[in-house]
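Attaching a single structure in structure tokens format; questions to follow.
Heads up, one of the protein chains got dropped from this complex, but the rest are sitting where they should.
Let's look at chain A:
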Amino acid sequence: MTALLPVFVLATSLITAVLIFILPERYYRLRVSLNLAAAVLKIVLVAVMIAGIANQVDYEFRYELLPGIDLVLRADALSMLFAGLSSVLWLFTTLYAIGYLEGAPNRSRFFGFFSLCVASTMGIALAGNLFTFLIFFELLTLSTYPLVVHRGTEESLRAGRTYLKYTLGGGAVLLVGVALMYGLVDQTGTMTEFAETGTLSALPSEQHFTLAVIFFVLIAGLGVKAALVPLHGWLPVAMVAPAPVSALLHAVAVVKAGAFGIVRVIYNIYGVEFAWQLGVLLPLAILASITIIWGSLRALQQVEMKKRLAYSTVSQVSYIALGACLFGPIGTIGGIVHLLHQGIMKVTLFFCAGNYAETLGIHKIKDLDGVGRRMPLTSIAFTLGAFGMIGVPPLAGFISKWYLGIGALDAGMGWVIGVLILSSMLNAGYFLPIVYRLWFKPKQGPWPDEHIKAARFETHGLLLWPTVATAVFSLAAGLFAAHAWSPLSWASLIAFREYLP
């Protein structure tokens, strides 16, 4: 049973994907129930595994794919953090997407690839070695492309092409890195297994240069999806996708897969202590810092809501890589917890952007004047998400930044504090004007294109409630950070296990 649970978790979305592809377009109700049932089932399974992990149960599934190379699905504390995030957000994004796409064509195709995308994310979370990780990482590229080009317009096809150039290129670089790791370093097949505190520290010093080179090849491959500058070009372009897709891409699926991969490589392959000794963490930390500042600067210049959010993602996701580079448990906690915090905050913001676009036809920031009165709940959710991103206590983002800051001091990298402060100011610079427009500016003329009239609620229920729910999460994650089951406590557990001798 403990071997099969990871497989079941993967299968819930994989089988759903297949069934949805087979179901004809017109079986709307059946498809919706199937989607929701699978999403709920997955959350239950993940919850069972999280409880098991806390009690030191091992969940592992192995299958020999090639001589000496296994497909490994294993649940450890870090994988459950990512799996938990994606399973919860899958449920809410599915609900949101059902409302968002009501009456649109090709829903069967959309939800099929949507499920496949979540299955890939789950596979990335549960991958137990580099090879398995690579498999699901590439599968993620393939399953997200149809979602990015879903609308089938010239613009989205162009975006899809850019997306492919970056992600397939990144995938090829990652393949090079992983193949080198297996071919040059790992003759026994055990050093590419993800293990707490890493596996490579015992290698002789003649191999250290090779290891450093492979490290940067791996990071370059992962960095495309994690949108590290200068590999971030696809992310703002991919904004043409429907709002639930953007939400998924930015919060759990693609960028997170990259960031999660970076964390895996640093902590579970190299081991943070060994990586620190190799001297590869400082360059990465500098790159992450540049990305943080650059993304924020670019976000400031955007006039479109989704573009601004996209550049904000470029900036925010690099906090995770930055945290992973800070040697010391506190910094680790900051990076890992931000993986989750950024997810719930960003998904909220994208849901809000989708609500404004779907309800009132607002895409540009300048049209948001006075929307707070027309759509109060959405705007409250947006405000919470934005304040969280800026790092206002007691929201989730504050916790991340606090730990990152202390962690930087611990690691003797005081300059990171400067990066954090500058970035927070820039965050405030591009989020506060939006919040100001929402609440304090009077409405100017009619809404650009009002699809959904204000009835009992300000917009369609399926668009509203997922937004509110994720907003509440991002508030709760900060307010109850000290609670035993908060993201912060779980991140502390992971960090504790990573630094055990």
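Heads up, the rule we're going with is that a contact is a pair of C-beta atoms (placed from the backbone, for glycine too) under 8 Å apart; a residue touches a chain by one contact, two chains touch by 3 or more; residues count from 1.
Going forward, contacts and distances are computed from a predicted model.
Undergrad: One chain isn't displayed here; going by UniProt, is it "Urea transport system permease protein", "ABC transporter ATP-binding protein", "Lipid II isoglutaminyl synthase (glutamine-hydrolyzing) subunit MurT" or "Hydrogenase 4 subunit B"?
TA: Of the names offered in "Urea transport system permease protein", "ABC transporter ATP-binding protein", "Lipid II isoglutaminyl synthase (glutamine-hydrolyzing) subunit MurT" or "Hydrogenase 4 subunit B", the absent chain's UniProt record gives "Hydrogenase 4 subunit B".
Undergrad: Which residue among A:W90, A:F111 or A:Y145 touches the omitted chain?
TA: In the full complex, the listed residue that touches the missing chain is A:Y145.
Undergrad: Pick from A:V44, A:L184 or A:I421: which residue touches the chain that isn't shown?
TA: Residue touching the absent chain, from the options given: A:L184.
Undergrad: Using the document's definition of touch, tell me which of A:G160, A:G258 or A:G295 contacts the absent chain.
TA: The single option touching the absent chain is A:G160.
Undergrad: If the missing chain were put back, which residues of chain A would it touch?
TA: Interface residues of chain A facing the absent chain: 21, 63-67, 69, 105-106, 109, 134-135, 138-139, 141-142, 145-146, 149-153, 157, 160-161, 164, 168-169, 171-172, 175-176, 179-180, 182-184.
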